[in-house]
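Every protein chain of the complex appears in place save one, which is left out.
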Amino acid sequence: MDYLYFPGCTLYTKAKNFDQTARDCSLLLGFQLKELPNWTCCGATFPLATDNIMALLPPSRILARAREEGTTLTTLCSVCFNVIKRTNRLIRNDGDKRDTINNFMETNYQGDLRVLHYLEILKQDVGFPRIQEKMKKPLTGLKAAPYYGCMLLRPFEEMEFDDKEKPTLFEGFLEAMGAEAIDFPYKIECCGSFQSVGSPEVATECGYKILGSAVKNGAEVVVSTCPLCTFNIDHKQADIKQKYLDFKPIPVLYFTQLLGIAMGLDYQTLGFGQNFVDPLPLLKGKGFI
Amino acid sequence: MKIELTREKVHNEFAKKVELISGQNLFACYQCGNCTAGCPVAFAMEVGPHEVIRYTLLGLEEEALAVNTFWLCASCLQCTSRCPKGIDIARVMDALRMVILRKKDRKDHIHVSEFQEGFLEKVPQIAFISGFRKFLS
Amino acid sequence: MKENGTFIKRAMVIGGGIAGISASIDIGNAGYDVILVEKLPSIGGKMLQLSETFPTLDCAQCTLTPKTVETGQHPHIRLLTHSEVEGVEGKAGDFTVKIRRKAAYVDWGKCTGCGLCQEKCPSKKPSEFERGMGTGKAIYTLSPQAVPNKPVINPSECRYFLEKKCRVCEKVCPVGAIDYEQEDRFIEEKVGAIIAAVGFDLMPMETFGEYGYGAIPDVIDGLAFERINSASGPTTGQIRRPSDGKVPKEVVFIQCTGSRDPERYMPYCSRVCCMYTAKHARLYKHKVHDGQVYIFYMDIRSTGKGYEEFIQQGMEEEGILYLRGRVSRIFRDGEKVAVWGVDTLTGKKVEVSADMVVLATAIIPQGEAKGLAQKLRIHVDDYGFFTEAERKLRPVETDREGIYIAGCAQGPKDIADAVAHANASASKVQALFAKH
Partner (left out) sequence: MKRLGVFICHCGVNIAGTVDVKSVAEKTGRVEDVAHSADYIYMCSEPGQQIIREAIRERGLEGVVVACCSPSMHENTFRKAVKSEGMNPYLCEIANIREQCSWVHQKEKTKATEKAEEIILATLEKVRENEKLEAISVSINRSAGVIGGGIAGMTAALDLAEGGYEVLLIEKEQALGGHMTQLSKTFPDLHPALPDLLAKAREIERHPKIDLHCYSEMEDVKGYVGNFELTIRKKATSVDWGRCNGCGLCIRDCPVEYVSPFERGLGVRKAIDLLYPGSVPQKPVIRRDHCRYFHDGSCRKCEEVCPEKAIRFDQQDERIGKKVGAIVVATGFELYPTEQLGEYGYGEIPDVIDGLALERMFSVDGPTQGRIIRPSDGTVPKEIVFIQCVASRDPDRYMPYCSRICCMYTAKQAKIYKEQVPDGQPYIFYMDIRADAKGYEEFLQKTIEEKGLLYLRGRVSRVFQDDGKVRILGVDTLTGKMVEVAADMVVLATAIVPSQGVKDLASKLRATVDRHGFLTEAHIKLYPVESSTKGIYLAGCGQSPKDISDTVSQASATASKIQALLSTDQLLQDPLIAFVDENICSGCGICVEVCPYEAREMNSRRGISVVHSALCQGCGACIAACPNFACELRNSSSVQTLRMLETFV
């Protein structure tokens, strides 16, 4: 079974390791991420101003093109997932906005595409037991804290991804790989998102609260699903260290990197170089590499 | 510290514009403060979201637009998901940004030219795209 | 039973809480026969679980016990406890009600209420009456002062029913009243009028994701706090938190949990929480003088007689801190419970690291209220509260002649209003009987 795949701008460049590990793991799990031909930018955040039709065009263009290629579209980055899924739902429900968009883009998209996040594919279509079968190196003894962030979960009625206060999908994925999923209260709190551009010190504070809480609850590694969150809680650890002297940095991995380790991929291809804190000492210590 | 309330003040143009852009009815807000209580960046805000909504309702345009509240809002929708009256607070914050960014004299909240050296290379593009959408006119 | 022609002058009251009891006593005192049907093994309803009542801080036992005893001994009132209404046919003056008398596995005829079986029973289960805090036995009465003082075996907790072992209660019973083979029995009663007083329930804490889905041990609801504060409760009245039994020094009370929340839970106000929370806060301060109480509220609703003065006294004399704002989220933070609230009067976000949190959860109709309404063929509103004939001038009647409603089954109200409401429904029954 092949899936139309929308990588998104950052996964092409600064988060290449995230994209590459996903493609490799998919092959191991028996399905292929078929990149959507000539895709364009997803428009980043879903426009909250009701009269901002123009901002809906980028995601609509992607949906229309994907619909020509197939019936389901998947993405890895939670920001792309959020804006494409919400636009898809808006086009399905809001008749006159659908007509305006279709007239402008001369397309006839009715919103009937199935938009899935990669984790949803692993759970619903592939199934966690399949991962356990194919797994080469179970991550027993690894205390991993899943960090959901905001874009996957909210708005709750539109994303229909998981429970809005106590999500468990990510925990199931980690436990399927034998790791011990660490629950921590900040797993659904915001990382500061694009504030790292406008007010970097606020993003630092958010990053610190999230990592601090994960460490306090016994996490050895934090697992994320979005390059922007990862930047705010991983790369910002330098700024956090300056402000909070007693802070001990902790490795932050994409969930596909962890999947890659479990599937026994050669760790050179998992792109640990791009992670701010090098996870190798921890992974070697646990005997996963 | 003092406001003079009149009919025009209450149904003022500013509040109507914010209601139009956000599509929300500000009169529905019964000032329970759940949004401010749950906001992850409220610690850095001069006034909480519930209070800037109150300013808007009372027609205090200058004061409402002078605070940093909606510039710090990261649209994480924690407030919207918990509002007992079903008001989409994130949309109201966006609307307040739009009121400034769409003003005739259109001044940006951030200036790309002032970024330090190497900043553009460090930060992932998503941050810039969503950031610029929220901060640039 | 005065019966002339076909009109049967006997009333049935469904629900043995304070409303059902008040209505039954009034109809009984007027000389008519009453059948009081109660789902639980004994009467008293939620009031049994209360420690003290506002605004006078009378202990609930002392004010309720004379009423339950009077109902138990009343010549005109027949108690059908541990029973449920299965079906209702007929019209005013000639209702035929089918009642399921649930198997108690104890022959109440023989049983003298000596209590030996309860002492010797080995099983320990979290007692529902104690809101899961105290432990109860498989064979139990709701409280030592239960009326009728007859025990009941809970098959899902009893070793004999689960593993065919034990039978201790049978061995130790001096009058051989234990009967494991007892079956549910069905009886029919003919009555002339019916009062539905099935009371209320509290919205389960599992509903609230933002407050931990009921999984945080030191987050309890109002009734649980009543049990902690009650002399006959699991902690014999000492305020101790459920997780480690320590005396909590920082206690947060959260109002409107599930109430006044049209978007996510119930849009209506549950009316009594402001008062019982203020009472809880004051009772807590009476027992833990150096403790600090925080109450997160939106509007304090103390409208009854002496209520406003009760709340102001609580603020002035016991230093109870009222914070106007909702709590967005609470989560376990090591030993403590982190509370993210706000004080809209200063506009500041407020974070409290509390030892214990008490949620004033919304009042919702009894679980089977909607089913009973179908059986009685009367209307309910969207939440399951019975709909009265006319909101202002006929608050106790329904659209069907001969069927009346009383107490919280019609809508949340405090004990004083429930008693007055129940007496009003009794008055309507007496008027109906007098007319025929």
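Note that the chains take the letters A, B and C in the order they are written out, and that residue 1 is the start of every chain.
Quick note on the criterion: contacts are C-beta pairs under 8 Å (C-beta built on N, C-alpha and C of every residue); 3 or more make two chains touch, one makes a residue touch a chain.
Model, not experiment: these values are computed from the prediction.
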Out of all the chains shown, which come into contact with the hidden one? B, C
Hidden-chain contact residue, picked from the options C:95, C:140, C:225 or C:385: C:385
Sole contact to the chain not displayed, among C:88, C:147 or C:295: C:147
Which residue of C:65, C:182 or C:243 touches the chain not shown here: C:65
On subunit B, where is the contact patch with the chain that was removed from view? 1-7, 10-11, 25, 27-28, 30-31, 50-51, 54-55, 57-58, 60, 85
Omitted-chain footprint on subunit C covers residues 22, 26, 29-31, 53, 55-56, 58-59, 61-63, 65-70, 72-73, 113, 144-147, 149, 230-232, 236-237, 260, 262, 267-269, 271, 299-309, 312, 344-347, 385, 390-396, 410-413, 415-417, 419-428, 430-431, 434-435
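One rule holds for everything that comes next: only the chains that are shown with their structure count from here on.
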Which chain has the mean of its C-alpha atoms lying nearest to the mean of all protein C-alpha atoms shown? C
Measuring from the mean C-alpha position of subunit A to the mean C-alpha position of subunit B, what distance in angstrom results? 27
As a quick test, compute the distance in whole Å between the mean CA positions of subunit A and subunit C. 47
Junction residues of subunit C - those touching two or more other chains: 210
Give the residues of subunit A that touch two or more other chains, as numbers and ranges in rising order. 164
In their shared complex, subunit B is touched by residues of subunit C numbered 210, 256, 260-265, 298, 324-329, 340-344, 347-350
Applying the document's contact rule, which stretches of subunit A touch subunit B when the two form their complex? 8-10, 13-15, 41, 43-45, 47-52, 55, 77, 79, 150, 154-156, 164, 188-190, 192-199, 201-202, 205-206, 209, 226-228, 231, 235
Can you name the residues of subunit B that touch subunit C in the complex? 30-39, 42-43, 47-48, 50-51, 78, 82-86
